[in-house]
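Note that one protein chain is taken out, while the other chains of the complex remain in position.
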Amino acid sequence: MDTCLNNSLSRLLIGFLAMATVGLSAVRAQAPSTCLDCHGALDPPLQVTPAQFAQDIHSQKGLTCANCHGGDPTKADMDAMSKAAGFRGKIERKQIPELCGHCHSDGAFMRKYNPSLRTDQLAQYKTSVHGKRLAQGDSKVAVCIDCHGVHDLRPANDLRSKVSPLNVAQTCSRCHSDAKYMQGYGIATDQYAKYSASVHHDAMTVRGDLSAPTCSTCHGNHGAAPPGTDSVKNVCATCHVFQALMYDKSTHKVAFQSIGLPGCVVCHSNHDVTHPTDAKLGTGPEAVCMRCHKPGDVCDQARAEMLADLKQLDGAVRAADSTLATAESSGMEVSEARIEQDQARDSLTKARVAIHSFQTPLVEQDIEAGLKIAAKTQTEARAALAERDRRRRGLGLSLGIIIMVLLGLRLYIRQIEGNSGKVNTAI
Amino acid sequence: MFASLRQWIDERFDWAALIAPLREKAVPTHSLSYWYFLGGITLFLFGIQVCTGILLLLYYRPSANEAFESVQYIMTRVQFGWLVRSIHSWAANLMIFTAFCHMFSVLFLGAYRKPREITWITGMLLLFLAMGFGFSGYLLPWNTLAFFATKVGTEITGQVPVVGHSLMVFLRGGEDVTGATLTRFFGFHVALLPGLTTLLLLGHIALVQYFGMSVPPGVEARRKAFPGEAREMKFFPNFFLRELMAWYIALGALGALAAILPWELGAKADPFAPAPAGIRPEWYFMFMFQTLKKIPAKLWFADGEVVGILVFGLAGLVWLLLPFFDQAAGKRGRKLILGAGIFALSYIVAMTIYGYMSK
Partner (left out) sequence: MVADSSAAPQPPRRRIVEYLLGGGLLASFGSFIYPVLRYLVPPPVAELGGDQVVAGKADELKPNSAKIFRFGSRPGLLIRNGDGSYRAFSAACTHLGCIVQYRSDLQEIWCACHNGLYDLNGRNVSGPPPRPLQAYDVHLQGDEVMVSLKREA
């Protein structure tokens, strides 16, 4: 207290100067606020530095501490925190959603800042597991600031934001992977670990594909809740359209629904969605069909047929690839054949998608198309090798002629010079 | 038939007098005579380059949009196009290799000495022109490796103090390597450099004929001591027939290389793609490139790369004027030159190998 009072004047000056410079470097000018004069110098958890607050989107739009915390930002020192001016101090967790919603659910208000921003976040939140539990008095659940941050809140399209697609999974895992924190809720805490091993996570972090699914893609963000068992398939279907279409027409849909199993997840799991291989159709540890089906029954036979078909096409594509590689390494130009090979690989992908119809004839359609293309490229590759052999024979012929000339020259030289040293005359 | 043709010419030109010098031309024979072949082989390979180059000109298109496709066309659709193109690429490398060998053999065998100083100078200029041919020709297929190698190479040129930037802009036809660079390099490669080379070549060969073949100092001394032992061989037909053998061997080697190790086409250059790892120039620039890579960034107060470039520039100048150091400091001049030659050869070989072994 005393320290604050004693240094208030100098702090005011320094603070003003600091604010002026920070204001120049901030994206938009901040409204003057005396709160940061003191709170910038305090220790956490009371610390909010001007540099930190300058990153906040609210501050950049001209809002001050008082807009959420109340009080009078123009007054110096403790007068700023006057109850008369509406100072609320630290907001209770239970009240945070309503506080944020006070502005963010007000369409007319938000129109003044960003007309295209949604204003239903609070309504959605109330339907979520977090929102429902908060209403019942559980303040451990996530509220707005847990995911979005506070005082240095960035918009979702800022890649540094905690809710940017790149960071969402980590933000969720702060609670959901903490076994101690999640004690008592009765849900798993290995989702993030499993997701990190998935092909979706890979797409996001390795390929940088921001459209790849993260937690909020399937669970929703404000209305976060696990999809019901009958709607999981719909969620996957937003991207994996064809697989869903085929599955819908298949026998599995009805069968799974009748015993209350979710689609997709049964074979592909939900969080650790790894890259599917043909081994899923096999009989080994990765096999999914044989978890339910009996060896020898009709389905097992269909499975075996489809697997055999896939193996056949895969083998044909590989064989053509290897012949093409040989031709290429001997210097033959095979770029056209390589482009056609891409189409053969496309057929293989389509056949693997067709598996989800669980009907062998549909799979075999794509297999046949692919085999035709692979056969064609194999022929072209062999033709390239034959051309290479022709060139080598031509080379052999011309080398033979050259050797003949060399021999002739040698003998001719000997002849005109005799075998003694007639060539070297004395100077 | 040849007799009546001879007569027709004789009635107009003094044919006998014209070809007399050639008839009389003799090549000294001694243990080191084989080195005399190198100049002729280099000339032969240049002739091959001109012929295959003209053939390539019939189908090549020098614009960024079409260059790569036209080379691909030559390699795949034109009858024996693969042969012409591969021979052109291989002979280029072989020619530069034999040119370097020729230069070093002239150095070590002392053929640069008085009165052959101008011959040496024209020869060194021809060597520089040959490397210019290599650098400009390398870009013409417009594939990824060539594009980035040219980018790096011209970037290094830009580091020369004072004139570097202007030089780089002149070479590139702009600030960056673009289609304009391709057109410019094409002009250099098929018009400017061939023109200069033809002039210098004529001068070089005329000088060689004028002064006759030089004899290495050691052999010279022996001949002075034992005049009866000196031997020589007539150029026509004896030496020439042997030279012809060497040329045919070179032809066989080129054919084998073209058929068994054809020159790569690569992928079309994409200026917006990031540079692939392991960009490097052709082997004849490797020793300079590796040196510049290994020089520390700062040498006392100067930028390391600039120092490297200046040192190479100075070395080139010294090399050009080498004959004039021969008599400097008396006998030591020759020894100095020999020492410099051994150092240069070892350095080039070592740095080239080093460049290829490091990543």
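Per-chain numbering from 1; labels A and B assigned in written order.
Note that contacts are C-beta pairs under 8 Å (C-beta built on N, C-alpha and C of every residue); 3 or more make two chains touch, one makes a residue touch a chain.
From a predicted model like this one, the values you see are computed outputs, not experimental measurements.
Trainee: For the chain that was dropped from the view, give me its touching partners among the shown chains.
Mentor: Looking at the complete complex, the unshown chain comes into contact with A, B.
Trainee: Kindly state which of the options A:A135, A:A179, A:A193 or A:L407 is in contact with the chain not pictured.
Mentor: Candidates A:A135, A:A179, A:A193 or A:L407; residue touching the omitted chain: A:L407.
Trainee: Going by the contact rule already stated, which one of A:D278, A:D346, A:E364 or A:E387 would touch the omitted chain in the full complex?
Mentor: Result: among the candidates, A:D346 touches the missing chain.
Trainee: Looking at B:G81, B:G110, B:G308 or B:G341, which makes contact with the chain not pictured?
Mentor: Touches the omitted chain: B:G81.
Trainee: Please give every residue of chain B in contact with the chain that is not shown.
Mentor: Touch set of chain B with respect to the missing chain: 55, 58, 61, 65-66, 68-70, 72-73, 77-81, 83-84, 179, 248, 251.
Trainee: Can you list, in ascending order, the chain A residues touching the missing chain?
Mentor: Residue positions of chain A that touch the missing chain: 209-212, 238-242, 335, 339, 346, 397-398, 401-402, 404-405, 407-409, 411-412, 415, 418-420, 422.
The rule is short, and it goes like this: only the chains that are shown with their structure count from here on.
Trainee: Determine the centre-to-centre distance between chain A and chain B, using the mean Cα coordinates as centres, and give it in whole Å.
Mentor: 53
Trainee: So in the complex, the part of chain B that touches chain A is made up of which residues?
Mentor: 26, 28-29, 72, 75-76, 82-83, 86, 223, 227-228, 230-234, 237-238, 241-242, 244-245, 248-249, 251-252, 255-256, 258-265
Trainee: If we count contacts the way the header does, which residues on chain A are in touch with chain B in the complex?
Mentor: 330-331, 333, 335, 391-392, 394-395, 398-399, 402-403, 405-406, 409-410, 412-413, 416-417, 421, 423-427
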